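With one protein chain withheld, the remaining protein chains of the complex are depicted in position.
We just call them A and B in the order they show up, numbering each chain from 1.
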């Protein structure tokens, strides 16, 4: 924990007003009193007027947008400043001693590591080599196959199957960049929340959110070698086929199907019951209830196959 | 184990005839007396006439195709009924105590887990963190690098190298779907059979078959981060380059080459000595002895490069 006066020294920034203790970093939408947030684009500026943070890192030219009652901390690169501070405000990798709740019906095989404060539901099986970080919660009737790794603070619902060597809750791929081209790591304080009846494939990776949770809703099934970026929100009963990659903050509705080796750019929404064909590349929002294919741009499946056929015909004629 | 009368209560089905004990579920092709199978499409109906099962789950409108001597169990959705029952007939995750055969020439590093009934050949090395499920067989002169996971009942031949963190025998990505959009897991009772002289890359995943085996024939080399779906059959001396993904029931002949990031849709056959270029997407059967590229559709390599060149020329002219 640092005072704002200490913070500005560290990141070469300025503020006017009384010094305050900063308890945590948080997003513009969710920051509360005692917290510091940042705003680095016009796109996020809409959240400023309702912001409940004590202070906000902001560029000089957006200073007027900071509402009264929030301290404006002026700096050249708020995103970079935030990244630098994220290390100081990172969660401890290990918490101090804290009671675990592990019913006797839980089967724990050899070489399992169970962190402080872990809670596990009835009849869950932890196979050999499983790692549960501090404060992890796993529901009832789950099977965690060998060498599954769950980073601290992540939450798994009931009746989930996690296949071998999958990784839940690693830091997202988020960095701020200096003028000289270095990348400053953003420490991720969010977690991953997996609801009930979810299956996760072998060697699949799901990153934790920056502040909030990466969410996998109930009934969703995820195949092997799938990547789910930080802050994704996957609707219930979705199917993600092998080697799919979802970039950060992708939102899927319910019963969405992502075909094998498909992908999404960051910050796109895919509607309920949409189906993306194998290799589909989603770089814009997609309405629900339809089938899509292709990547430049992605389009409805019928249109895509017609396009491919027409290209072949055109080439033959030429 | 359940009687047919118990089964029909569970899945809302009907049958006419004497009650029988159902010992196992099995495919239409391989089911024997005492076993229950299912038929949910005209495509599979061809196997009905020779079917050796005691009973078959079937839709009302295909009832006439069930041969005499086989009990027809009529239900709305045979595939869903089969999925529901697969949980009851799933293999136990752990078997009761059963002797292991591990010669003293086998090197077992620390933190290795060896299940009941495991048999290992001479001079094999099990590195730290390896997991061998119950009844796994590993041949002679193999190296299993750290944290390799082999699910129960899988079989590995002689002289195989399995690189770190690969996963052999996880359940395939198979589900039946309810009317309300939920996915019911199909428990997989098959296994993976890897023949002699095979190399498996780091973090590669190979799923077990539903009833039968996923097969990797002798001499085949598989790179890192490759996905091989349930019931695939990979011919001898094939090469699968990194990040290739083969959907379920893909069949490769001998000496097939799959380039990096290539893929296949399910149930396709790729002939002996065929070569698929990097990123090639195979959605139909391919004849052996030729080179292929592209994905919509995949075509011979020469044709593909000509097509790309012609498209560029057409666009320039326009």
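Throughout what follows, a contact is a pair of C-beta atoms (placed from the backbone, for glycine too) under 8 Å apart; a residue touches a chain by one contact, two chains touch by 3 or more.
Treat the numbers as computed from the prediction; the structure is a model and nothing was measured.
Enquirer: Among B:219, B:248 or B:281, single out the residue that touches the unshown chain.
Expert: Residue touching the chain left out of view: B:219.
Enquirer: Which listed residue, A:203, A:256 or A:293, touches the chain dropped from view?
Expert: Considering the complete complex, A:203 is the one touching the chain left out.
Enquirer: For the chain not shown, which residue from B:62, B:192, B:241 or B:270 touches it across the whole complex?
Expert: Reading the full complex, the residue touching the unseen chain is B:241.
Enquirer: State which residues belonging to chain A touch the missing partner chain.
Expert: On the side of chain A, residues 93, 111, 113, 129, 131, 147, 149, 151, 165, 167, 170-171, 173, 175, 181-183, 185, 203-205, 207, 225, 227, 229, 243, 245, 247, 261, 263, 265, 281, 295-297, 307, 310-311, 313-314 touch the unshown chain.
Enquirer: Residues on chain B that touch the omitted chain in the whole complex?
Expert: 109-111, 125, 127-129, 143, 145-147, 161, 163-165, 197, 199, 201-203, 219, 221, 223-225, 237, 239, 241-243, 254-255, 260-261, 273, 278-279, 304-305, 308, 311-312, 314-315, 318
Operating definition for what follows: only the chains that are shown with their structure count from here on.
Enquirer: Give, as an integer number of Å, the spacing between the C-alpha centres of chain B and chain A.
Expert: 31
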